[in-house]
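One protein chain omitted, others in place.
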Amino acid sequence: MIEINQLTKTFTSQDGTPVHALGGVDLTVNDNEFLTLLGPSGCGKTTMLKMIAGLQGWDGGTITIDGKAVTGPGPDRSMVFQNFALLPWATVMDNVCFGLRLRGTERRAREERAQELIEMVGLSGFESKRPGELSGGMQQRVGIARALAVDPQILLMDEPFGAVDEQTRRLLQEELLSIWERNRLTVVFVTHSMEEAVLLGDRVVLMSARPGQISEIVEVPLARPRSSDVGGLERSREYTEITAHLWDQLRSMHSEHRAVEAVR
Amino acid sequence: MTAIAQSTTPRTSRSVPRFRLGGVGMSALSLTLGVLAWELVGRVFALPFFPPFTVVVGTLMEMIGRGDIVGNLAVSLSNLVAGFTISLVIGIVVGTAMGRYWRVRAALGVYVYALLTAPSLVFAPIFFSIFGAGQGSIIAVVVMYSTFVMIINTASAVQNVPAAMLEMGRSYGASEWQLVTRVIVPAALPTMLAGIRLGMGRAVLGMINGEMFIAVTGLGRLVTQAGKSFDGAAVLAVLIVIIVVALGAVGLVQMVDRALTGWVPDTSKEKS
Partner (left out) sequence: MTSLTHEPERSARPAMLNRLDSPLTYQILTFALFAIGWQIYGTFFGGLLVPTFTETVAALVPTLVSAEFWEAFVVSNQALVLGFAAAVAIGVPTGIVLGRFRTLERLSNVYLNILLVTPMAAIIPLLVMSVGFGLLSRVILVTLFAVVMIIVNVRAGIRQVDPSLIQMARTFGAGEAQIWREILLPGALPSIMTGIRLGLGRAVTGMVIVELLMVSLALGGLILEYRGSFNGPALYAVIVAIIAEALVLISAAQWLERRIAPWAPSAGKARS
């Protein structure tokens, strides 16, 4: 269980004015929950994810995982990056092995494990290719395999499908769902797409900007497993209602924002 | 509390407000330290080839007083301006043609690369044999040094103009000449200017090396002369003048660059 308490963070922008990235956020992520963070750009959703990952410091508040305070990256968490963050010089196999290698897993064992995951994400036959030879969708499959290879309890995903085209994105969403339905990890998934947030999440956390705050948490009542009938879900009444509701909220945030800008 | 030690990446350190010297302040501090170290080493070791800074400045003043510097500087600058201007014209015309027409690129590409790679000063004896021991040879050396880097940068800039921009131009009925002058050259300008800056740097090298080889005029000859009479202070004095000329010339191109390409967003600009 991830517990976030009164988390605040203020950056100083280059012209010296303070920017309130997070203004006192409280959030609990349950075990085996798929939680999606949704919000306009600048709402601090990625910043908060990086804090959970232990990559980024904060000013006030606490983050604990199963009661232990987060002080840095740990083996219980792994992260999937928006720009994939693959090593361009390493093969698919070596990229998937990367985390295991850093943790000192012996070569035979880590390659066996990597092979399993490469098969799971459907990249068999591409083991010795380099990232430059793969499409964006395939690169992110490598990123997901690398994150899962170290057997984390928590998977942190930072707009993982933001850099791929729409069709690939839908395929990856379905695959992520079916992987998750099997391993039931705790997932915190950052996105700016309402459809993606609703389709994947058990709950959608809607954040607003300046300062970054949680404006609403929406339960998604769609039945699981969802991977077998994504198209049907998207035509369901619940799905339509939730996305419409989220859009109303986001639109009012945007018009508020515009009003603030106008006053300035 | 900040639970996590600040990482080594510059990105996170930005969040910590901290006193920082600007680029100019840092350079000034660094140069002052350098000059102090120079003076100290010069005084303590008293090497004939490494006199202290103050002695070198004294010698420089003396040379200026005698009129050694101004005349030679003028000659050197005229070599530089003449050579660079010729290179600039060749660089832009040939480079644009190479970037725009594949036949020109096929005809010249390999040779331009070869001439860029080859040590330019080996051509000096050839120019010497054609133009004799005069300014013509030195200007030819300057051209040899600076032309090819400008051709190659211009060619790649022109070749990399987005196809969509050309299609846009054609859709408004632009002729080939209009396309080149109104769309291609302006779009290629930032990269071209990066090449022109490199070309200016190389032109200064060509000027000095040419003058040292064909030792009849200019700062290059002055250095050689001072060396022959084992006058370390004079060598360093002329070297200071040369460095000022080099920095000034490159700085001038940078100023022009900034004035002409203000529309380019900072992030996409090549850092010098």
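Going in written order, the chains are labelled A and B, and every chain counts its residues from 1.
Keep this in mind: a contact is a pair of C-beta atoms (placed from the backbone, for glycine too) under 8 Å apart; a residue touches a chain by one contact, two chains touch by 3 or more.
In this text, all values refer to a predicted model and were calculated from it rather than measured experimentally.
When the missing chain is restored to the complex, the residue among A:Phe11, A:Phe34, A:Trp58 or A:Phe98 that touches it is A:Phe98.
Checked against the hidden chain, the listed residues B:Ala46, B:Met61 or B:Val110 yield one contact partner: B:Val110. Contact residues of subunit A toward the unshown chain are 50, 53-55, 73-75, 77-79, 81, 83, 85, 87-89, 98-99, 102-103, 130-132, 150.
Annotation for subunit B: contacts to the undisplayed chain at residues 7-11, 21, 23, 26-27, 29-31, 33-34, 47-50, 99-103, 105-111, 113-114, 116-126, 128-130, 149, 152-153, 159, 161, 163, 166-167, 198, 201-202, 204-205, 207-209, 212-213, 220, 223-224, 226-228, 230, 232, 235-236, 238-239, 242-243, 246-247, 250.
Heads up, the rule we're going with is that only the chains that are shown with their structure count from here on.
Per-chain CA centroids place subunit A at a distance of 48 Å from subunit B.
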